[in-house]
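What you see is the complex with one protein chain gone and the rest in place.
Going in written order, the chains are labelled A and B, and every chain counts its residues from 1.
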Amino acid sequence: MIKVNTDDYPWQSGMTVRNLLDEKVFTFRHIIVRVNGEYVPEEEYENHVIQDGDDVIVLHLMAGG
Amino acid sequence: MGAILKEYRYTPAKIERGYSGKSLYINVADLRIEEKEVTDFMKEKFTGGKGFDLWYLWNAVTPQTRWNSPENEIVISVGPLGGITQYSGTGKSLVCSISPLTDIPIDSNAGGYFGPLLKFSGWDAFELQGKAEKELLIFIDGNNGLIEIEEAEEYPDDAHLLAEELTRKYARDEDDMVNVSVVCTGSAAKHGYMGLLNFSFYDPRRKVVRFKQAARGGLGTVLNDKKIKALVVKYKGVTPNLNNAADISTINKVGVKYHKQMHDLDSKQNAMRQIGTANTVMIMSQYDLLPTRNFQTGGDPEVVNISPEVFINEWLTQGLHDGCWYGCTMSCAKCADHFLLTTGPYAGDRVTVDGPEYECVAGLGSNLGIFDPQAILEENFYCDTYGIDLISFATCTAFIMECYQRGQITREQMGGLDLRFGNSDAVLELLHQMSRGEGFGRLAGLGIRNLKKIFVEDFGADPQLLEDIGMEVKGLEYSEYAHKESLAQQGGFAMATKGPQHDEAWLIFMDMVNKQIPTFEDKANALYYFPMFRTWFGLVGLCKLPWNDIVPADNHKTDSPAKVPEHVQNYVDIFNAVTGQQIDKDELILQSERVYQFQRVFSVRMGKGERADDYAPYRSLGPVSREEYLSRQELYDQQLRDLQGLDPENMHLDEKIARTRSYREDQYEQLMDAVYRRRGWTSNGIPTPERLKEIGMDLPELLEVIKPKL
Partner (left out) sequence: MKVLTHKQELCIGCLDCEVACSQTYFKTNDRNYSAIRILENNKTYRARNCTQCGECIDMCTANAIYRDRNGVVRIDKKKCVGCLGCVGFCSELVMFYADDLEVPFKCIACNICSNACPTGALEVLISQVKEN
């Protein structure tokens, strides 16, 4: 089990940040991803593998109106 | 054209550190013109812009004043940073008056050239009071120190014709057109309460007059009631430092840094330069947040037909400067050129449509079940030229459509208009009726609060259902964001002082997606900081969008990326550089809070600023109908389990709806308590004398209003 934006979320072995974003349908481009507090740049989304128990934050910087 | 009724000569005050030091007062009943001092007291307590507007308005009215009383005023002010050219979004005026929809003060912001040119003509603020006998036009010539009041019956009513004619009238030649700006409404302002003010600016590349709007609250209805056809200002000679800033070097440096950031990053972030605010339409739909069919759901598969790409590729001219004041490289006021109108009095004409903004695509589009970009653009055009606030019109029409869908009103009662969701022909016909004051158009512009009463009393509609689905608070319609699952945004809308406009707070993603504000205290802190920060812009002449619709490349490394700290610092630096003061980020919030609390007390004074006025219709808080519950069943059933320990498997749908409702309504009450505490209000929503004293606003006139309510 991992945490995504403080909620529990099922973990799958080998899931990357990109996999997670696709599953959650987090399509907004203007995001900041941190895994266990470490910033993951966009270039790394395909490569960064999420481990069981990781704490993932996907901060959407939505300006709104 | 018309007879000149009055001429007034004056010596335009020189601007020092962002202030001319003078405000203009005109009474259109007796044509009295006065020059008033802008005092140190005003600058200290109210800063400028909306602050000055509200102060003058407070002194003009009594608690008995209604929107159409002669003593009601329209006040316009741009603020000390207004008119600088070096940063983006520096031409915003704020306008205040008592609103026909809410009966309390409304404040509304608009771009365009009027505000800065007004200040350069020597006026920090402009008060209009009284009601004229015949329609008037007021012209301010800031180069020659001349004010003319002219009879104006012969001029056209609709904005796109009126402003073009007036701009040409006062400009010497083509190059002079940019030096003229017009404030006017449109024909529909004669017939409803949601009339807006258009603020013009001339586009020298397209060679057309264009508009931004001070749209919310019915200011155009007030302008028409006062029989003022238009306000015109002319000032030639805009230079980089007309504000006589204390430190032009800092302004230049910060400006160049910001422009470079815009050049490098906008296309990778929000593409404001290509599409403007409508860039969020697809995202909102993908996150189930695009208001659809009167806020019933959060999106629709057909939204793809009104996506940003469709507008960029097929309708909006690309690559030209589209800022609504000099220096704005965010350049987000996109438009559709040579657009062929197919309905109404201008059918067959090709026009420039200013938009669509996000609110237009969401409001006149998905919230009405319309997914046709051409129809949306035509609706946008007619709202602007007829002078109709398209947010109020969209949310009110969505309400009408749902009432019709649910059999609460009949087609006959709408004069034969088939106003069902998706029928853009009927929507356009309704707009034309509003312009002519005919048919159902006479009722449609009165707003949801008045329509609820009429539908119940005259058409026998179900009062509880209408209360639940009529999206208004304090009489003002909601702006176009679906927020049923965001308690923070529910509070941000319903507890906003003027009514549910999102200028105070936009917390939906922070709350629902990022889950950054889980507790009541977190939400209350957000509903303190963000309204204070976001309303500061209106005191000083700035647009909010450049603050966070683009962020620096390293913003993600900061402690609080949602606040965009580097941009907040830019604003502090520019404020100090113009005014010569030495404020910091905390003082900025304090400046804003002074006016914020003043506006709340002003609303209390006018009869609508207490707890009872801060409640939301249930459509804002949760699922009203079975279809709404079923559209998010998994989520709602899970919440019954997790939050209330109930077993949804063994509950009837109506019981699940009722239990969800009672839970959410209780949550909202608890949020109110937390927010009121944080804002320094009593449990009845009244600002306390202690809080007012803390921020230096314990003025005797404010204490007099709140004392009996404590």
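Definition applied: a contact is a pair of C-beta atoms (placed from the backbone, for glycine too) under 8 Å apart; a residue touches a chain by one contact, two chains touch by 3 or more.
Fair warning: this is a prediction, and the values are worked out from it, not measured in the lab.
Novice: Please provide the labels of all shown chains that the missing chain touches.
Specialist: B
Novice: Give the residue, chosen from B:Pro156, B:Pro240, B:Pro345 or B:Gly415, that touches the chain omitted from the document.
Specialist: Looking across B:Pro156, B:Pro240, B:Pro345 or B:Gly415, the contact with the absent chain belongs to B:Pro240.
Novice: Quick one: which of B:Lys260, B:His338, B:Arg626 or B:Arg641 touches the chain that's been left out?
Specialist: B:Lys260
Novice: Can you tell me which of B:Gly323, B:Gly492, B:Pro623 or B:Pro648 touches the chain that was removed from the display?
Specialist: Only one listed residue reaches the unshown chain, and that is B:Gly323.
Novice: List the residues of subunit B that touch the chain left out of this view.
Specialist: On the side of subunit B, residues 85-86, 175, 178, 204-205, 238-241, 248-249, 252, 255-263, 319-321, 323, 326-329, 331 touch the unshown chain.
Basically, only the chains that are shown with their structure count from here on.
Novice: Counting in whole Å, what is the centre-to-centre distance of subunit A and subunit B, each centre being its mean C-alpha position?
Specialist: Chain centroid spacing, subunit A to subunit B, equals 35 Å.
Novice: Along subunit A, where are the residues that touch subunit B in the complex?
Specialist: 5-7, 25, 27-30, 32, 39, 57-65
Novice: Under the definition above, what is the set of subunit B residues touching subunit A in their complex?
Specialist: On the subunit B side, the touching residues are 269-270, 277, 280, 283, 286-287, 358-359, 479, 481, 502-503, 506, 508-509, 513-516, 518, 545, 548-549, 551, 555-557, 561-562.
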